[in-house]
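In what follows, a single structure is set out as structure tokens and then discussed.
Subset of chains shown; positions unchanged.
So that you can tell them apart, the chains are marked A and B in the order they are listed, and the count of residues begins at 1 in each.
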Amino acid sequence: MSEQPWLPTLITSTPQEGYELAIKLSRMGVKSTQPNVELLKKMRPDYAENADSLTKASQVIAINFQTVAAANNYWK
Amino acid sequence: MSEQPWLPTLITSTPQEGYELAIKLSRMGVKSTQPNVELLKKMRPDYAENADSLTKASQVIAINFQTVAAANNYWK
């Protein structure tokens, strides 16, 4: 993961871009634990078709969005 | 998700509108992982009729509400 730059800054132009960055951060957290992309694809139905798993995924995004929003002073 | 603007600002007029924005943010977190709306509707009874799932959904809203409330300086 450290090989390729993927997180040059937490600053984004808009809240929506900030939310997308929060999604990216959440996915990198998964990839840092399981870098095998093929395996991740195989697991996808396990969570993408399970209501509680989707809620959990939304929660991780929410936590990362707190960080991105604070970094951008809430785009005020 | 990036196609249509859905989050122009975190600023709302009232705490209640801020809470509604927190609900929206929580739902977008789910949709970003599972964009298939039909599938989401089919899953609805899995969580909307399960007490623990509802608590988990309320928790994601609470986390997003922290962000929205801070962005609005708590509507003070």
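The criterion applied here is as follows: a contact is a pair of C-beta atoms (placed from the backbone, for glycine too) under 8 Å apart; a residue touches a chain by one contact, two chains touch by 3 or more.
Since this is a predicted model, take the numbers as computed values, not measurements.
The complex in this file is a homo-oligomer whose displayed part has 2 chains and whose full count of copies is 6.
Throughout what follows, only the chains that are shown with their structure count from here on.
Chain contact summary for the complex, subunit B toward subunit A: residues 1-2, 5-11, 25-30, 32-34, 39-40, 43-44, 46-47, 53, 56-57, 59-60, 63-64, 66-67, 70-71.
On the subunit A side of its complex with subunit B, the touching residues are 14-17, 19-20, 23, 47-52, 54-59, 61-63, 65-66, 69-70, 74-76.
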